[in-house]
Every structure is written in structure tokens, then in C-alpha cells.
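The complex is shown incomplete by one protein chain, all other protein chains being positioned as in the whole.
Take a look at subunit A:
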Amino acid sequence: MNQPLDIAAQEQAKIDKANLKAERFRRIKRNKLIYIMLLPGLLYFLIYKYIPMYGLIIAFQEYKPYQGIMGSEWVGFAHFERLFSEPDFWNIFANTLILFGLQLVIFFPIPIILSLMLNEVRIHMFKRTVQTLIYIPHFMSWVIVVSISYVMLTLDGGIVNELLQVFGFEPVNFLLNPDWFRPMYILQVIWREAGWGTIIFLAAMAAVDPQLYEAARMDGASRWRQMWHITLPSIRSVIIILLILKIGDVLELGFEHVYLLLNASNRDVAEIFDTYVYTTGLQQGQFSYSTAVGFFKGIVGLVMVMFANWLAKKAGEEGVY
């Protein structure tokens, strides 16, 4: 019974589809200048981001530079097997996780606390001055940050050791003593990034409805209670988003920073994945093995981002990606 109707409907659908296609084609043609604008950017991502991803297959080969990716011999998972059986590798894994833990537990809350304090300042000039001062280090390279630390911490006339001696302490060889690597690392991260980290929290705090504070004051809430019961809950979602981003960055501890602090005497605690890839790959020429290390790191990072994002969505937040 319905057949003729169906056929008519199908015909109509076909025509609609054809129209849609034609219209899309016209749209693309009209936008051709826009596609031309996109071209250089897309080429960049293709060549310098996606071709290296294709290059990851050398992790499964015995890559020889003069034979290239096409000509090199396949070795399957041999490099990964070596990776997991190297005691060095597990040490590096542990170092990476410890530095990450320091970032999460010690560094992460600091910009939040700083923002809470800045947010309570009623003198506009003062607030701006402090902000200007604490943003500055973010714009200095790690080389500069590490250099400043070096001239201040060195045994030969560095201010910190001189002061220690004035107060009757023994001078400390901060730069070569492995025990000082982690504190030095995290202090430099705090000095460089804590101020910059306040930008986003302060903006979130500025958006809080003043009536909430008014009402809390009527109820007799002290400044502390207002911070605790109004400011903090109001910026909860921003805190969670930044926490996800941080967790997603689990393995991005900054090659430059660690590389600059690394030396023969603190290697046991300072070597992380990135510096290890650099030494084994570019200095010792083990291209395939170091690519396998980098690949492993990349996969762990990707899984962590997706996990953190999933967790945030579970907790009723928007997520990042």
C-alpha cells in the first residue's frame, strides 16, 4: 500500500541530498579564500606535528639514518622490552612522578591562596603593584631563572651561602647536592609561575556576585568565613578545570628547566623522561630506543588527560576537551 509513497519519499530524499550537496559545494566555492587562508597553517601542523607522529614507527625499527624509515629493519617491541627491563627506566619513571607530585601538592594550591589574598585587598594601587611584581618572573626564560639561582647559590661567593655563614651555618653545595635538587626545582617553579597562575583565579573571583558577600556579612560571617563559604565555592569549577589541565600535563615537567639543573652528581634524582630521551637519542644516537621512550611517555600523557577529563565530567563539571 505504502510503496508508491515510499518511493516518492525516497525520490524526494535523493533530491534533497543532491541539493544539499550542491549547496555545500557552492558554499565551499564561495569560501575559497578562507580555505586559502587555512592552507599555510594546516601545512605547518601536517609537516611538523603529524609527520613526526608517523615517524614514531621508528620505535619499532632499528632505525639507521642513511636507510630512512622505509629501509630500516623492523624489530617489533624489542625497544619497549628493553625499556621495561632497564632499572634506569624505573628510576626515571619514579623521578618524573615525584616531580609531578611536588607540582600537584605543593605548587598547585599556591596561586589559589595568593589570589584569595589579593582578592581581599581593597587598595587598588597596592593590588596592581603586587600583581605587576609577581607576574614578571613568568616572562623570564628557565635559563635566566636557573642562572639567577646559580649566582645566588654558588659556594664561591653566592649570597645564600654567605648569609648561612653569617648566621653560623655550614655552607651548602646546593647545586651539586642531590638532596637539594627537588626543593630547588619546586622553589623555582613557584617563583616563576605562582604569580602568573593567579590571573585566572582572580578573574573568576571578580565575577562573584557581591550580594552574596553582603548577605553573608548580614549573617555575621567573618572575612575568613566569607572566603571559605563564598569565594572558594564560587571558583570551584575553575579550580577543577585547572586541576585537570595539570594532571593532563603529568609528564610535561619542562625539559629545559630540568635539563638546566641536571648534572653528573644529581642525575639519580633529576633525570626525567625528556632529558633521558635527549641523552640516549641525540647524544648517544640511539634513535629508535629513545623514540620508544618518548612514545611511552606520550601515551601515558594522553591516557591521563582523558582520564582526568572523564573524572571531571563524572563530577558534574564541563571538562576541557
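The rule we apply is simple: a residue touches a chain if its C-beta (ideal position, glycine included) is under 8 Å from a C-beta of that chain, and two chains touch if they have at least 3 such contacts; residues count from 1.
As a convention for this text, contacts and distances are computed from a predicted model.
In the listed set "NAD(P)H-dependent oxidoreductase subunit E", "Carbohydrate ABC transporter membrane protein 2 (CUT1 family)", "Probable glycine dehydrogenase (decarboxylating) subunit 2" or "Sn-glycerol-3-phosphate transport system permease protein UgpA", the entry agreeing with the UniProt name of the missing subunit chain is "Carbohydrate ABC transporter membrane protein 2 (CUT1 family)".
Considering the full assembly, A:38 is the residue among A:38, A:94 or A:315 that touches the omitted chain.
Which of A:60, A:93, A:142 or A:185 touches the hidden chain is settled by the complete complex: it is A:142.
Screening A:78, A:152, A:186 or A:311 for touch with the missing chain picks out A:152.
Residue-level contact of subunit A with the missing chain is found at 24, 27-28, 31, 33-35, 37-38, 40-42, 44-45, 47-56, 58, 114, 117-118, 120-123, 126, 129-130, 132-137, 139-144, 146-148, 150-152, 154, 156-157, 159, 162-163, 175-176, 191, 195, 199-200, 203, 210, 213-214, 217, 222-224, 238, 248, 255-256, 259-260, 262-265, 274, 277-278, 281-282, 287, 290-291, 294-295, 297-298, 301-302, 305, 321.
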